[in-house]
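Removed: one protein chain of the complex. Kept in place: all other protein chains.
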Amino acid sequence: MDVLIGILLIPTVQAVLKIFVIIFALVMPLATVLTLMERKWSAMIQDRVGPNRANIPFLNNFRGRGALHIAADGLKSFFKEDFIPEGADRFLFTIAPYFGFAAAMATFAIIPFAGPIGDFTFQITDVKPGLLYIFAITSLGVYGTVLAGAGSNSKFALLGGTRASAQMLSYEVFIGLSLLGVFMVYESTQISVIVNGQNTYWFGNLIPKWGVLTQPIAFFLFFTAMIAETKRAPFDAPEGESEIVAGYFLEYSGMRFAAFMLAEYIALVGVSVLVVTLFFGGYHIPWLHLWESAPQWLVSLLQFMKFTIFTFFFCWLQLQIRWTVPKFRFDQTMALGWKKLLPVALGNVVVTAFIILIAN
Amino acid sequence: MEAVEKEIRNDADASIMPIEIGPAHPAMHGIVRFTTYIDGEEIIDMIPEIGYLHRGFEKESENSRWIQITPYTDRLNYVSPILCNIGYSMAVEKLFGIEAPRRAEYTRVIMGEISRITDHLTCVGAAAMEVGAFTFFLWFIKAREYLWELVEQVTGARLTTNWTRFGGNANDIPDGFLQELHTRLEQTKDILKECDALLTRNKIFIDRVKDVGVISKEDAMSFAFTGPMLRACGIPYDIRRSDSYSVYDDLDFEIPVGTVGDCFDRYLVRMEEMWQSISIIEQASDKMPAGPVILDDRRVSFPDKKEVYGNIEGLIDHFKMVMDGHQPPLGEVYMPTEGGNGEVGFYLVSDGSGTPVKCRVRPPCFNYVAAMPYICKGEYIADIVPIFGSVNMIGGELDR
Partner (left out) sequence: MSTEQSIGQLTQLLQQQFPKAIEGFHDHRGDETILVDRKEILAICQFLKDDERCKMEMMIDLTAVDYINETPRFEVVYHFKSLSLDHRLRLKARVPEDDCHIDSIHALWMAVDWYERECYDMYGITFTHHPNLKRLLMYDEFEGYPLRKDYPVDKQQPRLELREVHERYDYERS
């Protein structure tokens, strides 16, 4: 028994366990639920019923209001033929889906989900470069789309791949620029510093210094740029359903297609998590520190709940945006980035710098 | 347009890439194929290929009785079948030199305008869906369901209506139909208002459709554009007014026109036309006269079932009409009517026998698809979607 506890106390073992718990207990379930939630919510917006057909024949045709579709979709993609088109580059075609998947997953490595209990943190690792790590990792996601587009031997996929790479590379610039203001305000790129910085207050204990209050413009820029980065509507020109059919993953089927879809939803969760962490206090609940006699486990639980609720809210917001607005044309997406977001982001940096200079 | 033979092979050296859009492609409403030549994202040239849905409407018509052609006309335009029914029946009536009774004409106007609304709902909804406004499309389909239920009450079918006859209609509107019509129209109005609020001033939507797919007045006339496509260019050409057929002269409506002739103008024209059609239906239902819905003329209409089974003259009449068919007098006519997306004209030639010598339908979207390469040249490949959506191609009518 003591040996087991001893093993559990090794930091590396802890980190690996955290990875497993976060991936299999948190991120994957949330992403799969989101696939159903998206369909159900869009059905609600559009006066439809939504998916409700999947049932279990032995259990009185139990349907669970469509919840079984999650399992049905998974099973279906698992048993479908894994088709590789003639003339495709088999190697590139095979590895491409997992780039996006891995990049989307890697976001969660540095996110704290709740406050620490003693030495134990609810965060896989708190790397010093912090967000720079995220910039580096999201860039890797580009490879997934480019390789899929180039390796499929399909013109639609090629067009989609070029669009996706151009869009993702440019929007990374605006993600970085929009966060410069945040770095300046909290004086670090490390996640834990930024999160704890948002637990300080103006005017005594009146208003928390949340990112959305200190850097409101950066919040809008970052949210917009992240939606574009994950190629969600209205910036889904690379997938361009109507003109280039499905874009870079046109030729995929079976599990590889499911990997692309799941990567999209994981990225959606990733966007929400980042927004909550950077702009909405992370796991900190404002004014909770006034309750000094609170047990630490209860505080951590409340913080985790707050974090999850906020994450859900931003996931929902992205679904709502997708089903409300039409989508941009590809060149309009780029024009929006370079002609509108870029000057605003630069202006934001300059203004922030001035204010910090004057305040000090 | 001198033809220059030029070969572009599918190789890596050429900067121009051919790409097949269609026949099976999400943006192609019917089955039509555009071999598009693109340079990057820009369209250099485009070759439309049609005929995938050709089923020999004219050939079949020349081998059918006059009355047997009416159900074929349903299948021409499958979003507003009644308008084609009406067009064909009026052409035959012109050939006979007769006119349907007033009540029949008024019900035709009501049903025709309902069909026009469903046509526009489908066109605008589908076009909006393809630029990403999926919600808008499903809301419009909801409104279309309301209207198709009305069509079903009168004709017994939603799509394969086969409702008009020569000299009138197959059946009158049922009891209580006008009240039902009123409530359905109110619901449709609510949906139109909602959708208008959702889309008309949406910046993203306007960016996608404004100044896209522009065609000038002169070119539109040269391509023989009609209907909303021509009106979007600023020419108030509406056959309901210019040829004043049926009872449209008694009804008060405006002809909405656009200014530039881009996709946004076409969208606005169609949206406004739906409001005008609703106003026409309301006026027509107020003015609805009493009386028969089909002429009592043994050249064109079948005798009552009571007469057929009750006395020998009726039976003989019925037998002769079924065996010989209607026999219009010798001659040829062209009858233009305003269909959902333009001029639906039937050119009929009769030699006095029971089958037509020639039954030609002039499909409005034939010209639009012919003009697609002309409109699309120099636009981005993503613009094919709103342009083709605003053209409202109907495969059944295009390929016949």
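A and B are the chain letters, set down in written order, and residue numbers restart from 1 in every chain.
Just so it is clear, a contact is a pair of C-beta atoms (placed from the backbone, for glycine too) under 8 Å apart; a residue touches a chain by one contact, two chains touch by 3 or more.
Please read all numbers here as calculations on a predicted model, not as lab measurements.
Although it is left out of the displayed model, the omitted chain contacts the following shown chains in the full complex: B.
Only one residue in the set B:301, B:341, B:367 or B:392 touches the chain that does not appear here, and it is B:367.
Annotation: of B:187, B:200 or B:242, B:242 touches the absent chain (contact as defined above). Across B:60, B:180 or B:250, the residue that sits in touch with the chain not pictured is B:60.
One chain of the complex is left out; on chain B, the residues touching it are 1-10, 18, 20, 35, 37, 45, 47, 50-51, 54, 56, 58-60, 62-63, 94-95, 97, 219, 221-224, 226, 235, 237, 242, 330-334, 336, 343, 345, 347, 349, 357-358, 360, 362, 366-367, 370-371, 374, 399-400.
In this section, only the chains that are shown with their structure count from here on.
With each centre defined as the average position of its C-alpha atoms, the distance from chain A to chain B rounds to 47 Å.
By the touch criterion given at the top, residues 17, 19, 21, 25-27, 41, 128, 130-135, 138-139, 142, 198-199, 202, 204-205, 207-208, 380-385 of chain B touch chain A in their complex. Put simply, chain A touches chain B in their complex at residues 42, 45-48, 155-156, 159, 233-234, 236-237, 240-245, 323-332.
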